[in-house]
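All protein chains but one are shown in place.
Order of writing sets the chain letters: A, B, C and D. Residues in each chain are counted from 1.
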Amino acid sequence: MKKVFAADIYKVFAKVSQKSKLYIPADDGVSQARFLPYMEGMTLTEKLNTGRSAKDLFFPQVENLLKFKVSGKQIEIVDQRDEVESFVIFGVRACDCRSFDILDNVFLYDEPADTFYKTRRANGLVITLACNAPEETCFCTAFGIDPADPAGDITAWKMADAFYFRGNTDKGNALLAELELVEADEEAAHQQQEAIRAIAEKLPFGKLDLTGFDKEHLMEKFKDPRWAELSESCLGCGTCTFVCPTCQCYDIREFNNGKEIQRFRCWDSCMYSDFTMMAHGTNRPTQKERFRQRFMHKLVYYPSNYGGVYGCVGCGRCLQKCPVHTNIVKVAKTLGGENK
Amino acid sequence: MQRIGVFVCWCGSNIAATVDVEAVANALAMEPGVVISTNYQYMCSQAGQEMIQNAIREHKLTGIVVCSCSPRMHEATFRKTAQQAGLNPYMVEIANIREQCSWVHKDKLTGTEKAIILGRAAIAKVHLNAPLTAGQSPVTKRALVIGGGIAGIQTALDIADAGFEVDIVEKKPTIGGKMSQIDKTFPTLDCAACILTPKMVDVAQNEKIKIYSYSEVEAVKGFVGNFHVTIRKKARYVDETKCTGCGLCTEKCPQKKVPNEFNLGLDTRRAIYIPFAQAIPKVATIDADYCSMLKSGKCGVCSKVCTAGAIDYKQTDQLIEQEYGAIVVATGFNPISMDKFDEFAYSKSPDVVTSLEYERLMNAAGPTGGTLLRPSDKTHPHTIVFVQCVGSRCDSSEKGKSYCSKICCMYTAKHAMLTREKYPDTEVYVFYIDVRTPGKNFDEFYRRAVEDYDVHYVKGMVGKVTPENGKLKVQASDLLGGRQMHIDADMVVLAAAIEPDKSARPLATMLTASMDTNDFFTEAHPKLRPVESPTAGIFLSGACQGPKDIPETVAQAGAAASKVIGLLAKDNLTCNPCVAKSDEMMCNGCSACEKVCPYGAITYMDKEFRGPNRTTLIRRVASVNPAVCQGCGACTVACPSGAMDLQGFSNSQIMAEVDAICK
Amino acid sequence: MQVNETFTPTIVAFCCNWCSYAGADLSGTNRLNYPANVKIIRIPCSCRLNPMFILRAFQRGADGVILCGCHPGDCHYTTGNYYARRRMTLLFSMLDFLGIEKERTRVEWVSAAEGAKFAATMNEFVDTVTKLGKNKRLEDLRCAK
Amino acid sequence: MREMIKAKAIELLENGTVNRVLGWKAGEFFYDLTPGIFTSREEIEETFEYSVFSAANLSKYLIAESRKEGKIAVFLKPCDSYSFQQLLKEHRIWRDRVYVVGIACDGMCSMDVIRDKGITGVTAVEEDGENLKLTTLYGDKTIAKADALLERCVHCKSRKVVVFDEMIGENGEEIPDSHRFDMVEKLEAMTPEERFAFWRGELSRCIRCNACRNVCPACSCEKCVFDNDKSGIAQKAAASDFEENNFHIIRAFHVASRCTDCGECSRVCPQNIPLHLLNRKFIRDINELYGEYQAGSDMDTKPPLMNFTTDDCEPSVVYERGGKV
Partner (left out) sequence: MMHDPLFPVLGVVTDIRTDTPDVKTFRVVGVDGKKPFIHIPGQCAMLSIPGVGEALFSITSSPTNEDYMEFSIKKCGCVTTWLHAMEPGQQITIRGPYGNGFPVDTDFAGKDLVFVAGGIGLAPLRSVINYVRHYRSRYGSVDIVYGARSKDDLVDYAEIIEEWSKEEGINVHLTIDNPQEGWDGHVGFVPNYVKELGFDTSKTVVMCGPPIMIKFTLAGLLELGFDKTQVYTTFELKMKCALGKCGRCNIGDKYVCKDGPVFRLDQMDQLPDEY
């Protein structure tokens, strides 16, 4: 375990950012934190988590795929990808870090792999930061995530006087070695972990009962009449989707500037009415079906395809951001556990 | 994907001098969808058009772009060209490379570059053009003429003559209008009544013509070919079908002190009256403002003397609904009020009269029985001063009118001449700014007044008229003589400017017909469509469109009639297909479009739609009547969802042009 | 403001069919010059101009957008330019509110008889926009030239 | 208030006036209320909630709900009632199928505002007179309601319910000196460069989640132009700065002279973009240039963008007024 005095953390940031791009969670304008490229003078946010999740850095909202040039009947395909520079993200929370595993399943391990995502994952180094002060909306523990001991290439703990670092992977250890930090006693970190776990213990949804959300109950959950009531106030916006660290649906679109056609992909939301719209209609005609799809995906379809792992990490963003306060916890509580 | 042909016109050297037409054609050949791109000396020539037609057939073109002069010039030509070759005429776009390119720019490189871009924009647009077919709407074969003066009469007679039904709505108890008040007409000096009244009789006797006298238009709905008009037939308290026009009641009525509007208040009439002897319909009318029976229930003399039993004090206004295919506005004119012209002492002395009043004073059927007598003391005037342009050609719009009233010069010459002829002992002065006499035999007429009748024409304005000791002291300047003049006149006659009738403005609103700032109706084109309003199906006859004398009025009345006949002769009307269209699937039914539509072309209905999961949804949706819509596009911008789009100028077409231009 | 000598702005002029397009024609008929970077798009009436089109023009690389229509009171469709006037006033004010240079947008009433006014207006507008320089604040980098 | 509203909901349901009630449902915490439909006394007794967190404007749900069988009761706060009436004016709601209960309102609070004050981990809230007592994972806290108000309530424009079948509580008045345009004026006083920088900072945060649009009672289009590929401006995500600007400019323009300034757009924005300022800019311009107009305040007045006078100001007025150069 390594240690950096709180006062020196920005020196570390400076050093890291000299070699590769460094993102840290910093306050962005009003009342929101966000991963921003580190520049001198920037300070770490006091907020627990960023408004948008860390997935943005591996799976950006808009990403150019390739270009076409058309002349007459001829088409030219232009691969416009630049080499992705290596980058470091500091301050990823345990929940967001777990979300990378969930995205990896889809983008990396399901053949064929998505090369855009793959390149970013290969070039990105994740430094997680344990959550000193979880919020009431946090329920990562329900998914077996320990906010006191997040994964990542390097794990960090913030204490009153210092940051403690532990390398978890070769990549992480290599970076730590480069930084030439002071060795530190693990005990301090352990104390911090205990303090965090004590709070995590008190989280209102920390022990959210998810029994019944599995492949065996797929049809039963799908047919549950309570979806109608759960979804009745849903506005059909994409807020939950876009702040979600695990949502991975995307659309492929084109932009024609008159000279060339840019094909790009961008996030899409299964909550949108046109998500499955075809020339002759949609198979999810009302918000009920769309709402059901989103939560069935997270709680049933995803675990069914990936060995029981849920497609949710309990970051609580949707709980805070949904305009009408309908969210995965309400769904789980209504349809799961003893109510199943 | 369209198959587009591009045709670049040289327009002789008009385009070719500043635009390298060859280069333009070559550049545009590279655009997507262009299968042929060529240039020619005169595309609009027979050979040029044939070239286009051959290309359409040979290359199976689905759209063409002509790079030539302004579409205002030849769009119609090339549309026809395309149509003859079997291509929908609305698949033609014009790139204006003459007026907006070759004529503006001097440098050939610049001009060529710009022409290419304009061509690209037109190509981009034509890619999104869709064949449009003009809709059809049936025509009600009946016309409405609003106003029963000479303009309305002539129009009605001509339309009826062609075999169509015509209704005349006249707000006065009789038709005849201003002409019936005129004594003699210039330049022939024949008696107005002698030529007008036979026409009035013709109207009355024509089976095709129906007169709604003492009536006004209350509401107009619908559109060209299909107007629905509500006519208010005002209560005249006399049963028209029973009244024989014997006139006994008008002699016996005890209420004698009603100002006689036919004689412009120069004498009086009874409360029950027939405006003049030859009135059509010759039916009495009770003036409710003066009739004691109607006001207080006491009297009933007319009812007692009427042998026909035609008097009906209980009569009420009647609303008549009728369908028309065309509407002719013939609301005429009035002299302006002299209130603001105090310098001429109009309100101070009864001997200062307007020309129309003078007309009545000269008329055998007028208040003086045709003998010219001053209104104040009924004596014969010896010195008469005519003042021209009172309120016409005024600088300050507050006081008068900026325009020339056109008829004053001639009727003043007529008055002067007639006065001199009848009363050679009378000195007649005419003060004028200019004497305007364009017209057949007009100048000769004026010259006779000056040369044969010794009328004193003085170029100059009258500054002031002061009544003094039974005389009118006229202070004037003689601009040519360079002197001040002081004339002791017995009478002063003011050639008051004329203005559209006050009823015209509300009528225009009902008809959605446009007017100019002077309340004259605007014509569809000042030169080429002078008798049509821009609003389809509305035609203009007479002075409602602008000051006119009788021959001009009659000519225009005939022209309007022929336009109406042309319209009514059709069983169906072809509509302009470049109109707004609402996509029901996107329409919110919010009424935003309806609120901005100047033609009332948009209506709403509740319609059933298929909802999700086999449900039905009732939604309010807009629909555009293509026969009414004129295609301005106001609705398309008011519509937030984009449900409303304009065919021929659709959102995507305009954006494609923008893209091509900015590229 | 830095003035680039070689900068020629792209100007889109939306002209109503009845007055201003005819005015532009007349300007050509009278051989009155105005810069070639002014390109005219014919619309039936000034009220057809959707704010979307203006923004689109800026997106695609226009540096200035001008709307020409019949003088108020002279609209071929009687009321169109009155609506256009309100819409454009509010839109321009909003663009200004967002910090977009307000001189890049303009409305002029040009009658069919005002060929000279059309040319003068365009000359002046091109001058103004040239001085402003390239449209940066509303451009779309994907359309950069 | 809460009890009166619940009692009214039960009464209307049980006396057959309506077959459904549109109100707010209790959430997991005191503050996370969800709009909901109630059909029985039991449901209302158990889950109906009304508190300072009943901020959601229920009027837009009535577009769909009023088309369903039977009559529905709805509770409208003053600002919601303007939206309701504007929707009525646009023929979007079937009035005869809605029973409107107006409720007097002293302002709504926001958890975001509370979190902004550094209070996190709030697991329960209790209304205590003028204060809110908060139970948090990190101990109990107190905050004055006034300090937790939504922006729109700080600058409340009207406490008058403009359309109702009955009122609960005393109906209030319009508040002419709401100072709601203060921020607009502040921006207008900046240079264009500053304004541009301000808005770029704000709008660049937009994630195009459509929450502002979907919650907006004026954005009630059957199909939004931004979702319609045929419109030519459809977009899923802002792929450039221009698209960020374009979306918000066009959206503001589409609701201009129809926006009642209900403030929902800013309340729901997950990125805390002050979207209401765009709408208020239009409202302020309209008031100044074309006379005072409040959308939704009556059924008859033509919205200023669908109206005109022959002597309206010319667009060049923008060069003369507007922001400073």
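One rule holds for everything that comes next: a residue touches a chain if its C-beta (ideal position, glycine included) is under 8 Å from a C-beta of that chain, and two chains touch if they have at least 3 such contacts.
Small disclaimer: the values here were computed from a predicted structure and weren't measured.
Looking at the complex as a whole, the chain kept out of the display touches A, B. Touching the missing chain, out of A:V92, A:L125, A:V300 or A:V313, is residue A:V300.
Contact with the chain not shown here comes from a single listed residue; of A:R81, A:K207 or A:R226, that residue is A:R81.
In the complete complex, the hidden chain is touched by one of A:F58, A:F116 or A:F295, namely A:F116. Panel shows chain A; residues 65-66, 68, 70, 73-75, 77, 79, 81, 106-107, 110, 112-116, 118-119, 215, 218-219, 222-223, 248-252, 254, 256, 261, 263, 265, 268, 270, 275-280, 282-284, 289, 293, 296-297, 300-302, 304-305 of it touch the chain omitted from the view.
Against the chain not displayed here, chain B makes contact via residues 1.
As a working rule, only the chains that are shown with their structure count from here on.
Interface comparison, B-D versus C-D: the pair with the greater number of contacting C-beta pairs is C-D. Between the CA-based centres of chain C and chain D the separation comes to 36 Å, rounded to the whole angstrom.
In this assembly, the C-alpha centroid of chain B lies 33 Å from the C-alpha centroid of chain C. Each of residues 596, 638, 651, 655, 659, 662-663 in chain B touches at least two other chains.
Multi-chain contact residues of chain D (touching two or more other chains) are listed as 225, 232, 239, 305-307.
Interface residues of chain A facing chain D in the complex, by the touch rule stated above, are 28-32, 34, 46, 48, 51-52, 61-62, 133-136, 199, 202-205, 229, 232-233, 235-239, 241-243, 251, 253, 255, 264, 266-269, 272-274, 319-321, 323-326, 329-330, 333. Chain contact summary for the complex, chain B toward chain A: residues 30, 32, 612-613, 659-660, 662-663.
Chain contact summary for the complex, chain B toward chain D: residues 585-592, 595-596, 604, 617-620, 638, 640-643, 651-652, 655.
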